[in-house]
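For this depiction, one protein chain was excluded, whereas all remaining protein chains were kept in their positions.
Our next item is chain A:
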Amino acid sequence: MKSFIYEKADTPEAAVRDIATDGARFIAGGTNLLDLMKLQVETPAKLVDISRLDLATIDDAEDGGLLIGAMVPNSDLAADPRVIANYEVLSRALLAGASGQLRNKASTGGNLLQRTRCYYFYDLASRCNKRSPGSGCDAIGGINRILAVLGTSEHCIATHPSDMAVAMRALDATIVTLKADGDRRRIPIHDFYRLPGDTPHIETVLERGELITHIALPKPPSGRQSYRKVRDRASYAFALVSVAGIIGMESGRIANASLAFGGLGPMPWRDPAVEAALIGQAPTIDAFAAAADALVADAKGHGSNDFKLPLARRTLIAVLRDLTGA
């Protein structure tokens, strides 16, 4: 690990001031950042410790939703009675990720910003446009079992690894930030992540020094919720495919549908065409198949991850059957 300057911030305002030097990074739980620093994939010159900021509470919001502090540990968020009762998909997604030890430490804000687990991103001997812009991508044409089939570019096929963010996407969460100039802004999650294009090292719309302070959830959605994760072992593994689903039924037809996907793209994936194929339909296998076809219409395998196309179809159909009772 490269050495660094360490500063502990007492307030969000101090944190965004402290971060204003080249190569400075925030550290909260550190479960991903320290892992990457040990490998020198990340080499920050300075760490600004935000772990003790007063941002570790979950509060009822005026609009009937929840305001989740960015420092709330993943464990605490998953176990919050309000989350369990009203946002089950979020609790389920969190519990499907990592291990008990990691969830105790990992923060809500940090979870949104975790980096891909692409083998080539981690391996300094490999070419990786995300780690070293312009160097190339050894994942394309390489071993890419865990990598993306949607939203990729010729420069990067990395997946976003988070389970939590997939549920947040299905729930239409909003990311609340404090910028270096003191301004605050609210970023809908569908605008938060960026596709790789020719700049895969830029993963979100956050500006330099911008701090996530909260994640806001709107009032609970109607209908049933579930999170289904398919992975290579039964626990403590990243998703090959995951589906966060919220489906509401009225008079025997699908009235509202929100479906987000992990393991498929460079961001927690959501496609309006999938939901449009379902809304107003009776819950039949034909309707589910049409939604699954829409999901993978533009998907492209890269060899060892070709299996994700049929796996994504089947997992989505299974989730829809479960949520509609069909």
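Convention: contacts are C-beta pairs under 8 Å (C-beta built on N, C-alpha and C of every residue); 3 or more make two chains touch, one makes a residue touch a chain; residues count from 1.
Rule of thumb we're sticking to: contacts and distances are computed from a predicted model.
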Which listed name, "2Fe-2S iron-sulfur cluster binding domain-containing protein", "Ferredoxin", "Monovalent cation/H(+) antiporter subunit G" or "Zn-ribbon domain-containing OB-fold protein", is the one UniProt assigns to the chain that has been left out? "2Fe-2S iron-sulfur cluster binding domain-containing protein"
Touch assignment to the omitted chain, from A:Asn104, A:Thr199, A:Asn256 or A:Gln281, lands on A:Asn104
Please pick, from A:Leu53, A:Ala78, A:Leu178 or A:Ile215, the residue that touches the omitted chain in the full complex. A:Ala78
Pick out the residues on chain A that sit against the missing chain. 1, 3-6, 8, 27, 30-31, 34-35, 38, 47, 49, 51, 75, 78-79, 81, 84-85, 88, 91-92, 95-96, 98-102, 104-105, 234-236
